[in-house]
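What follows is a short report on a single structure.
The other protein chains are all here in position, but one chain of the complex has been omitted.
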């Protein structure tokens, strides 16, 4: 739906998590019978939940923990674990910084160069913990350290930045081509983030084995305020899923879609999957788990940018084990715990036996959801209440 | 009205209580002359108000009180009155629990099994109080305890869960068929909750003698946050009413529509009826009445779920007799008291002499209502004001 | 624009004061050259502002004051001035009541019967103060006391209630016909309130010499919460103005439209007139003027209803002379003072030399206005800020 801005231009409507709601199905299904599995880059996931490459969230041991519970984690290959011999000390320093100094401390810490010679040790730690070695690099990082990471034993590479396009122009000359990367890579490559049909389709054509969706929606992210850029996640996910469907029809290759960022409650995760995602990527909701390397804190990957930080360190008070967060039981009634239970229940109410069936259920768009959700969220943000 | 999400999918707009308003009629009518009666499952109601099967609201004696005032109550046949010999002690324990413990206490209390042998005593208490024995069971409960309840003297059965579909799939095998139930039942069966034309039409075809409308809108309910599922009540009611109209045209059988949940003020009740409901079902607004079994408290039926609670115990400060709540007089100017007076006044302004006439009055959709109502409500919720 | 509710019904979009904004004109005009005059029921107004028949606002002396400044006032002929020999004492009692008792005190005071024998004295007081005797009666009051008021010297009768339709049905038999009233009346009759094209057109056909617009928007009014009935003022005014235009084209008789209720700032008054009103009626904004009979207080006409109060007594802290409120000068920057200056400035920016020219300027509909305005207003209401 196009809304005209002038006789020459228009803006299309885009919807986010709190603008839509799922419609119960004509048939329902027992939540216990719902199949939540998906396959990404050759890896089977029992639950469609991936931990994002945030240094405060994913350490090698965390990757092992979430894998044993059926999910997956991505380690940041340009983070503290590959910049410092002793990442624990660095993480402690971040946690100890005062609120007003936190961004500055992060900026300083991330000026230490990445040390490719640390890759092998870190990747081995992940595998020793029982998980596949999945790591993320920025496009520039992929150009610089991609081969080193593969040589060091990486199983899956995630090329990820705020926006990863197929054609990047730079006078510095140091530009990554996704097509070249996938052609020359011995391991699967996932690419992100994007928010449109066109870019997603091109990434698939360029050989991406998974596409990450989302620009600017994460809780620890302020891309939208800083740059004015962003697309709400439901519309973004649905458009990327449409690209996947068309690409599948033309090539027979099914490229999983992973919605990344902005989800905190079970209902939001359910809506992202119903909009077309095969799995979701979340980071900040794990900050309350003792299994993370920096319990009670998280910060976005763009937060330490020395010139233009686009994120902030966030403190989380609650404490809950990863297992209970994912599977319950819980006495919390907001959908922020037992995320898998929420999802099973949602798919049961909608009559979806699998995530692929979930991709075609009905949604409604409501103006009241939006106001309600946003006011509640903002009010909480501003410390105004429960 | 469809709002596109991608080239393959779209979401239709759905409206809630605070998104719409009623348009005064070309003629008006004296509120005293308005006929508020309706007939549901063979029972005549003088006022179209049904108390929902919440344990904190409906006891046998409350059922008698509201019946004597022209309304109706539904008793929860899987609640404390059929799980415990001494329900009063249990209700006191719930009321005494601290706010942080309330959900946990509820989870524990509702793990006690239902005792069908208590049905007869409870149903007799209702009848002794002067009311028909109307009780609710979940679909699974209806399969397990339906016959026992009928044998024990049940007059009307309400089969009710978050979402009751016509076809439920479960590998456990223990699945209820609404069509079988109504075919084999000696008493009328009401079914809910649903929110779409399609499901409502199928329930009517399956023999339902009344359909309950509403997924996730109740005050003590957090289904939307937990599962992402829900449809705003005005759109849901209008669609179910459309199914009733079409079914009536085809079969000559008029199946009453009951909108359940989310109403607190007279204006919201009026809008639900104008949208197509024959009666409305409310629970939490009775929590201030001394006639309830747990004065000052209410909690949703899904709150005690041991794994995934979808609701919360809510405390209500005010105290008002059931009669005054329904019929006034009042000095409260918010529409939260004298609900029947509000409804008479509303129908008078709209020129509707009966609820069926009310079903065809004009409505407007306004973006300002929404914001106003929601902000007010949220602000109250957050303890920010009056 | 119709928004579907179901396959059988839809709701049309309706806009309020804070949903729209006026577009500056291709030409502009010096505010000093703007002609603000209008003519209503044979009376010339230099400024298009009418004080509404609220007992806390309009006394005989207030009517004189506002008339001398170019406006007009309507006295409530069923209020304290015609129920009590000593209205001042009664008004003092209302002002002295505690906040929690105010509605009850009002309910009690308005149970005293109207005394038609007081009409002559009150109407003479108005005329002695230099104003025409303009008074309001409810439809039932018009039937009972209309002749007495005319005999007592009334110059213009305003028949006003929450909703005044052309056809009212009542089993009590005591029903007013507007057509009969205007046919048999020796003085002009204004009628209100209405919100639709259809009813406005019928009132004009029935002989109304002016039509009042607005159901439920006033600050001291809670009709919308209590009954669910109401239409936002910009849409309501535009529709009634469309009826006036069509009626004028057919008959050559121009029936003034008066938008009543909900305006507090100059910008809102300007929007009401631009939407099609010839004059606006306001009450609560005068509550800070020492010229009113109950300085610092106002309450709606439906507030004292003994069974179903639809309004509340509101306390206003500020103090400002009527003249300064209307004409400035001011140092207040919110548009709440120098209302006439605001209007002159607005018409100047839009290039409208007269109110009739103002009726055809462009408007935009913006979702941001709404949120901004409503949040600000609600936040103020809740005591949250400036």
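Going in written order, the chains are labelled A, B and C, and every chain counts its residues from 1.
Here is the rule we go by: contacts are C-beta pairs under 8 Å (C-beta built on N, C-alpha and C of every residue); 3 or more make two chains touch, one makes a residue touch a chain.
Quantities reported herein were computed from a predicted structural model and do not represent experimental measurements.
Across the complete structure, the visible chains that the omitted chain touches are A, C. Across A:25, A:311 or A:341, the single residue that touches the chain missing here is A:311. Which of C:188, C:267 or C:293 touches the hidden chain is settled by the complete complex: it is C:267. Across the entire complex, the residue among C:178, C:275 or C:289 in touch with the chain not shown is C:275.
Screening A:303, A:333 or A:346 against the full complex identifies A:303 as the residue touching the chain left out. Although one chain is not drawn, its touching partners on subunit C can still be listed: residues 1, 12-13, 15, 20-30, 32-33, 197, 234-235, 238-239, 241-242, 245, 265-271, 274-276, 328-335, 338, 341-342, 345-346, 349-351, 353, 362-369, 371-372, 375-376, 379, 384-386. Counting over the whole complex, subunit A has residues 3-9, 11-16, 18-19, 103-104, 107, 162-172, 194-196, 198-199, 202, 215-216, 222, 224-232, 235, 303, 306-312, 367, 370-371, 374-375, 378, 381-384 touching the chain that is not drawn.
Criterion: only the chains that are shown with their structure count from here on.
The minimum number of touch steps linking subunit A to subunit C comes to 2. Simply put, subunit A must spin 90° to overlay its Cα atoms on subunit B, rounded in steps of 5.
Counting only residues that touch two or more partner chains, subunit B has 12-13, 15, 235, 367, 371, 375, 384.
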